[in-house]
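Shown here: the complex without one of its protein chains, the others still in place.
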Amino acid sequence: MTSLKDWDVVIGLEIHVQLNTHTKLFSPAPNTFGENPNQNISTICTGQPGSLPLLNEAAVEKAVQFGLAVNADISRQSSFDRKSYFYPDSPRNFQITQFFHPIVKNGYVEISLEDSVKKVEITAAHLEDDAGTLKHFSSFTGVDDNRAGAPLMEIISAPCLKSASEAALYAKEIKSIFQYIGASDANMDQGQLRMDANISVRPQGETTLRNKVEIKNINSFHFLELAINQEISRQIAIYEKDPHAVIASSTCRFDPVQKTLTVMRKKESAEDYRYMPEPDIPPLMIEEELIERLTCSLPELRRARKNRYKEQLQLSKDAAEILTEEKALADYFEEALSFCPSSLSANLLANWITIEFFGRAKEAGKHFLSTSIPEKHIGSLITLIEDKTITSRIAKSIADEMMKKPHTSPQTIVQENPDYLPMSDPAIIEPIVEKILQDHPQSIEGFKNGKQKAISFLVGQVMRSTKG
Amino acid sequence: MTDFTEDMLCNLEKMAHIECEKNEEALLTDSLKKILDYVEQLSEVSTEDTPIFSHQMFLQAKNASPQPLRKDEPGYLLPTETYLENVPEKTAGMIRVPPVLQPKEKNG
Partner (left out) sequence: MNQLHTKSALAIRNLFVQGEISAVEIVSHYLERIHKYNPDLQAFLKIYDDQALKKAALLDEKRAQKKPLGQMAGLPIGIKDNTHIQGEITTCGSKFLEHYRAPFSATAVRLMLEEDAIIMGKLNLDEFSMGASSENSAYMTTKNPWNTECTPGGSSGGSAAAISARLIALATGSDTGGSIRQPASFCGISGFKPTYGRVSRYGLVAFGSSLDQIGPLGARVKDIALMMETIGRNCPKDPTSLKKSSEEILTSFSTDMKGKVIGVPHKLLEDLKGEVKTDFQDSLKRMESLGATLVDVDLDILRYSIAVYYILATAEASTNLARFDGIRHGIRTPQAASFEEVYKYSRDSGFGQEVKKRILLGTFVLSSGHRDEFYRKAQKIRYLIAEAFHNAFNKTDFIAMPTCPVTAFALGSFPDPFEMYLQDSLTIPASLAGLPAISVPSGIDSKNKPMSLQIIGPKLQDAAVLQAGYAFEQTAPLYKTLPKGFL
C-alpha cells in the first residue's frame, strides 16, 4: 500500500466565467437570463442564415483587464476560430472561440498555501460565446436561446496544481479577480463560473505525463475538491493494482447528489472540432492606447485590498481574508465604515459583521448580503456603541431587531424601546444604586478591603436591575 | 496519395451529420477521390516560409480601414414570435426536440 506522498498529482483547471457586459459577445441582444424562453435574442445569436457576428467592445476590454490583473501578455493581434460540434443548444453548430491566437497568454496568480505562496501559471485566457440551455421534460427537450451567445472567458491553467485544495484556492483567486475588476459577479449558483478539471497521477519521479481524466462543469469549490480527491484516489488505486495500467483519457461529469463521477457518453468523432479561422471576424488589434488606459484604470485587486485592510485599518489576517472574499462584502464593509466615527472603528465593525451579523444571517438561513440591512445602519450601530450610547449587550438585542426589520435604523429601534435607552439621569440611577448598596453590605465591606470583584458584582447588580 | 475510401466517407457523414443513401455513397466516394487527387497538385508549390492568407490582406488597400468594434448597447432584437415562426416544432416558447438523453455508464 502506497501513501499519497509516493504519487505526483497533476491537475490543470479550465475555468469558464460569464462576463457582465450589457449585451452578448457577438450579438446586441441583452446579456441577461431568467426571463421567459427565447426573449433575449437577435438574428445573430439564433444563427439565422445571413446574420454576421459583431464583436462586443466591452467584452474585449474586460478580457484585457483580466490579462492585466494576472500579469499576462496581451496579444496585440488575436483572432477568432470556429469550433465545430453539433448539439441542440448550439444555434450554428459551431462555437466561436479563440483557439489559435488567444487574447491573453502567459499570466500567473499567487495562492497562499499553509506556509508559502505558490505561483500558479495561466497558459492562456480567451473569449468565446456560450451555448443556449436545454430544459428536459419527460417527452421532449426544450431549447432556450436566451443564453446563446453570452460572453465567456475561458482561463486555462498550466497543469501545475498539486492537490484538490490548491485547485480550489486557485479557482477562488480567479473568481476574486473577476469580481474585483468588475468583469463578472462570478456567482456560481447562477452558473456564472464553471470549472473543468483535468487530473492525472504518476509515481513520484516519473517525468512523462500519463493520461488524464477530465471532469466537466463543476460549479462549487466544495464539489471541486470532492471530485478531484475522488478521482485521485481512483487513479492511485488502479495503478497500485497494476503499475502498468493505462487509464483511458475520458470525460466525466460529477454528480453532486450521488457524489460520483459518471463517464459521459462520447460520440465516436466528438473530439474532432475541426478548428478553422473565423472568416467573418477580422483579426482583433489591440492598440497601445487601450492597454495604457486599462492599466491606469485597473481597480484594486483583492490582494492589495487585504493588505490595505491589514496595514491601514489594522484588521487581523483572518478578518481581512473573510471581508475580502467577495468584493461585494468588502465594498459593504467600507461603505459601513464611512458611517462610523473614524477608521479606528474598523476592527469593531469587522467583528460585528463577520461574527454577530454573519451568525444571525446563518441562523436565518441567508447570506449576510441578502439581509438587505443598509450599510448606514450597521455604521450607526457601531457609532452608538463607540460613543457609549448603548452597551454591547443592548447592541446585540438591537442587532436581532435589525435582522427582523432591516429597514429600521438602530436609532429608531432605540427610541421605540425604552429598555434600550441608556440611563443617564442621576435622579433615576441614584435610588437604584442606593438600594443595591443597602442590599449587599458585605460587598461594600469587601470593596473596602480591596476586593475589586466586589465592585464588579455591585455594578453587575445595577445592570441587572436596569436591564443593561 | 489519397486513398479515399467509402469508410472514410462514412466517417465524414457522421461528422457532418448527413446520412446518404447507399447508392449515393459509391458515387460520392468516387467524386471526392477525384477532387482530392486533383488538389494534390498544391504540394508542388513550396510554401515553407509563406504566411497564411488572413483577413488583414483585405485591408491592405488605399483608403481601407477596418470596421470599429460594436458598442455594448442593446440593439435590434428578434421578436420571439418571429423567431419561432421558422422553427419546425415548438412548445411554450421553446424549440422542441426529442428528449435529449442524460449521460449513462457509471465510473464508480
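Brief remarks on what is shown
Going by the order they are written in, the chains are A and B; count residues from 1 in each one.
The working rule: a residue touches a chain if its C-beta (ideal position, glycine included) is under 8 Å from a C-beta of that chain, and two chains touch if they have at least 3 such contacts.
Quantities reported herein were computed from a predicted structural model and do not represent experimental measurements.
In the full complex, the chain left out of view touches A, B.
From the options A:Ser51, A:Thr123 or A:Ser345, the residue with contact to the unseen chain in the full assembly is A:Ser51. Where subunit B meets the missing chain, the touching residues are 8-9, 12-13, 15-21, 24, 27-28, 31-32, 34-36, 38-39, 41-43, 45, 47, 50-53, 55, 57-68, 70, 78, 82-83, 85-89, 95, 97-101. Contact residues of subunit A toward the unshown chain are 43, 46-55, 82, 84, 86-88, 91-94, 141, 143, 272, 274-276, 279-282.
Criterion: only the chains that are shown with their structure count from here on.
Distance between chain centres (mean CA atoms), subunit A to subunit B: 38 Å. For subunit A in complex with subunit B, the residues that touch the partner chain are 21-23, 28-30, 36-43, 46, 48, 54-60, 79, 86, 88, 134-145, 234, 250, 252-253, 260-265, 267-269, 272, 274, 277, 279, 281-283, 285. Interface of subunit B with subunit A (complex): residues 11, 14-15, 17, 54-56, 58-59, 66-78, 80, 83-84, 91-108.
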